[in-house]
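What follows is a single structure, and I will ask about it in a moment.
Missing here: one protein chain of the complex. Every other protein chain is in place.
For clarity, chains are labelled A and B in written order, and residue numbers in each chain start from 1.
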Amino acid sequence: MTRMARRTRRSRHRMAAAVAATLGAALVAGCADDGGGGAAERAGSDGRTTLTVGLFGTFGFQEAGLYEEYERLNPGIAIEQTVVERNENYYPQLLTRLASDSGLADVQAVEVGNIAEVTATQADKFVDLGERPDVDPGDWFDWKWQQGTTADGKTIALGTDIGPMAICYRKDHFEAAGLPTDRAEVSRLWAGDWRKYLDTGKRFMADGPDDVAWVDSAGGLYSAAIASAESRYYDADGDIVYQDNPDVRAAWDIATTAAEEGMTARQEQFTPPWDKAMNNGTFATLSCPAWMLGYIQDKGGEQSEGLWDVADAPRPGNWGGSFLGVPESAPHKEEAAKFVAWLTAPEQQATLFEERGSFPSSPSSYDTPTVADATHDYFGEAPIGEIFARAAEGIPTQHIGPKDQIIAENIGRSGVRQVEQKGLSPDEAWDEAVKAVENALGR
Amino acid sequence: MRETTTTGTDGAGAAPRDAGARDAAAPRPARSHGAPSPAAGGAGRGRAGAAPAPSAAEERRRARRSRRYRRDVRWSPYAFVAPFFLVFGAFGLFPLLYTGWASLHRVSLTAPTDMEWAGLGNFTRLLGDEFFWNALGNTFSIGVLATVPQLLMALGLAHVMNYRLRGSTFFRVTMLAPYATSVAAATLVFVMLYGRDYGMINWALGAVGVDPVDWQNGTLSSQFAISTIVIWRWTGYNTLIYLAAMQAVPRDLYESAALDGASRWQQFTHVTIPSLRPTILFTVVVSTIGAMQLFGEPLLFSPGGSPAGGVDHQYQTLGLYLYEQGWVNLHLGRASAIAWAMFLILLLIAVVAAVVARRLRKSQ
Partner (left out) sequence: MSVLSPVDARKPRDPRDPREPRKGAAGRPRRRSRAAGAGGQFHGGRIAYLILAVVTAVSVFPLVWTAVAASRDNTRLAESPPPFWFGSNLPRNLEIAWHDANLGLAFLNTLVVAGSIALGTVLFGTLAGFAFAKLRFRFRTALLLLTIGTMMVPPQLSVVPLFMAIAELQWTNRLPAVVLPTLVSAFGVFFMRQYLVRALPGELVEAARVDGANSLRVVWHVVFPVARPAMAVLGMLTFVMAWNDFFWPIIALTQQNPTVQVALTGLGRGYIPDQSVIMAGALLGTLPLLLVLAVFGRQIVGGIMQGAVKG
């Protein structure tokens, strides 16, 4: 009995020791595990420096083969990216990590809606890219360069693409509605005025297929309309003026009219149901900045190939576009800065456009054959280089403020979408939107 | 969030009450303090060298041992509770208080350590903040929609499972499958099932001639849909809790009820339910706390994973509103005030529950 008991005790000892050891090991492992270390260590095993790239949405660097090319040109470098689809989820994460100086990728993308806030509040967290010998400010549109530069001249992020807008439309649905399908004729339908675009929509809703809407979403239409306005939420002095700005109201009226008239497919952009609607072709037009083409191709899939085409937007505008910056606390600052300079140079921007349709922010590339002669086979060989270059030259210079993103989101969501989804009148919805914006802005 | 508290269910209802009562009744032998008593000498039989006439050296050793023993008895309890309170103090209590401190400041996520005194501004602001009241209302209505049917169904199911059944282990285990499914996985699936245009539920409704429901955009429909995710995940778990409590009901109560001519239904309402009262109260409290903290389901229910809780904030809960204020609008001070408001509301619920529990006990 005694021996039995002792043996039990000893084995229990051993078990307990094992438990304690595991706990200790687990804790140590937990504590030792470095932020982002997982990815870095895995790639680091073959002796290369791994540059991490944090992105949102669809940049397409990887798909365009630019990482591979850079890795080929720089044998010691490996590149890995992480992508969050929606910028509204990506951006708080970025701020979080900037605030804590940890968990940052070597290269971080910033969307145009946030760039003003980043330059205003986070400039000291980023490496100055403006003074590098391998970076020439003349390669960019001046407004694009300035957006990534602080008041005292530190350039914290370089422009990648811009989002000159066009309208993507479904030729099959246009034909069914008795509308022209040729892109020049289609462009003429609404040239110069978003109202004409709505008028065409009314014709389409009357004569087109029953289960097909004119436009995907009121929110998307609003984004497009405000993008082509002369100004948006801030005035030239940097004051918030969205409530009284006639440009905002004009864009608002366009979007809410479409919603009220039932011309939208009532989708929310960049969600799985929207993807499915695109796949099933339940809407005829979509305001498409250049970067949207890749998205449509991915989500639309094979069965929609050749059905889409690209026409001019009623008015030129810029929707989206991004910047790349290198955080001060990035593990490989110098390599990353060099990589960003290369990635945003005109040649690579042109390649990205050629492969993925993201339009260069570098006007000097527009005359190169890569851009000027570009067509897109998924979109019926549309001459997208010509179309988007035309749009890019006409982009109005808007003042972007720190809270642009949040204002836009709340006007879109609490305002426009309430007309579309919940049947509020535009006036009621505007009041809701103002309340939501003010609540979001108030500290 | 729900997980953190739900395990609390097994803490079981009667706990705090029993705690005091049992302690008072527990024997507290005098020998646990200080030098060996006669009783201890008796228990120490069989130890070598327990000589009746100890030498001087033995005496010293004994004194030393007894000193060490006293020290040990005196301080070891603190050593045992210390790890818990250290970690808890650092990561539970301190943040709790610091949140209170932060709620009195303006703090932006762009510079979280840069605080600017705001007094009670964040709280007075909440009083007039219709988004806060909306979120509170939603939290309440989703809580009711999720909790009441859940517990009623669990009670009924437990009753069914309390019959002698073939394969009862199988049923019990499959019932737990939703509990083992994470919020994220469960919600992602339900979002697809509840899709407006291509979801299976609308397809099934269409098959029986019902118009498709816009689950996302309706207030009631979205809250109902979110509630079903909660119900799906927790009904089985609560069923097991109730089942365990039912099995603990003394059988002679039923026998005497049967002798009095009570039908099975009467036995259920007159014997089972009253016996389960403490358990029911406790599951209600725990579910309420869980509902109060609802976060993952409504977050992922919106297709983009946005904390706005729908175009009209129609399913934005307090947890989501806190997250939106802090991590989208970047106002950490206001987020802290919302957190404390949630805490105060929970305290209120706890007080009410305690009062109800006391009433309940008196009436028994």
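We adopt the following convention: contacts are C-beta pairs under 8 Å (C-beta built on N, C-alpha and C of every residue); 3 or more make two chains touch, one makes a residue touch a chain.
This one's a predicted model, so the numbers in the text were calculated from it and none came from an experiment.
J.: Could you tell me which of B:L126, B:V230, B:I289 or B:V328 touches the chain that is not displayed?
T.: Of the listed residues, the one touching the omitted chain is B:I289.
J.: Over the whole complex, note the residues of chain A touching the chain we left out.
T.: 1-2, 5, 8-9, 12, 16, 19, 22-23, 26-27, 29-31, 33-39, 52, 56-58, 82-86, 89, 93, 96-97, 99-103, 105, 272, 275-277, 279-280, 298-299, 301, 303, 329
We adopt the following convention: only the chains that are shown with their structure count from here on.
J.: What is the distance, in whole Å, between the centres of chain A and chain B, each centre taken as the mean of its C-alpha atoms?
T.: Distance between chain centres, rounded to whole Å: 40 Å.
J.: Going by the contact rule set out above, which residues of chain A touch chain B in the complex?
T.: Within the complex, chain A touches chain B at residues 86, 88-89, 92, 95-96, 99, 117, 121-122, 268, 270-274, 276-277, 282, 406, 413-414, 417-418, 421-422, 432, 435-436, 439-443.
J.: So in the complex, which bits of chain B are touching chain A?
T.: The contact residues of chain B facing chain A are 106, 108-112, 125, 129-131, 192, 195-198, 214, 216-217, 303-306, 308, 311-313, 327-331, 333-334.
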